[in-house]
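Worksheet: the structure to be examined is printed underneath.
Of the protein chains in this complex, one is absent; all others appear in place.
This part shows subunit A:
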């Protein structure tokens, strides 16, 4: 039985009680009432569209149709250079001895590709917090970058070692792990020292804000004094209840800079 949406809709529209809907269907149903189809079903372009007098029409390098009989190329097949398939016969590539990517390799130059377990194990301990406390920001910063690049190197060498040998087929896992751990110890201690300094700075700043003898808004570049001794003596005398106790730092001369340079940079 032939059944279209138009026929179904027509019957449905006839029995509607509303008279106006039977006469004028809604606009979105209009395509269903079209009696003749204006466009063909196939989306292929008609044959006339292809007659554009192009000789290379349909010739494809990808689909291996080849060149046509009347086509002439500027290069003959015999003149084409042939690729060297054997890697041993290829000419060597000159690499700069100071190429930056050598920093990812053991010696930092054209030497070995991967490290032996003995070379991995040839290291000491990481830097300790006590040793790092004596360093300023520039030193800590340089040391951090050295550590970061060393970790890049270890990760690169480990990936290459596992690629060459297969995972767990060669020694070197443990040695690389212990080396990397010492580097991470150093980096962690650098962070500890920097955190300490930040708290020291913050505590000093808050103490200076409460201290009437310190003027934080003073600009030393313009010759203004940041430390004004004896400015708030009356306040101090009233507040200090225990006058018998002498502070150890009271006998010392006032510091030139309220904050050391290393902390100012950090």
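Convention: a contact is a pair of C-beta atoms (placed from the backbone, for glycine too) under 8 Å apart; a residue touches a chain by one contact, two chains touch by 3 or more; residues count from 1.
Just so it is clear, contacts and distances are computed from a predicted model.
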Undisplayed chain, where the name is taken from the UniProt record, one of "Ubiquitin-conjugating enzyme E2", "Actin-related protein 2/3 complex subunit", "Large ribosomal subunit protein uL23m" or "COP9 signalosome complex subunit 8": "Large ribosomal subunit protein uL23m"
Residue in contact with the excluded chain [from A:62, A:77 or A:93]: A:93
Candidate in contact with the missing chain, chosen from A:57, A:149, A:181 or A:205: A:149
Residues in subunit A touching the chain absent from view: 93-96, 99-101, 103-105, 110-114, 116-118, 141, 144-145, 148-149, 151-152, 155-156, 159-161, 163-165, 168-172, 187, 190-191
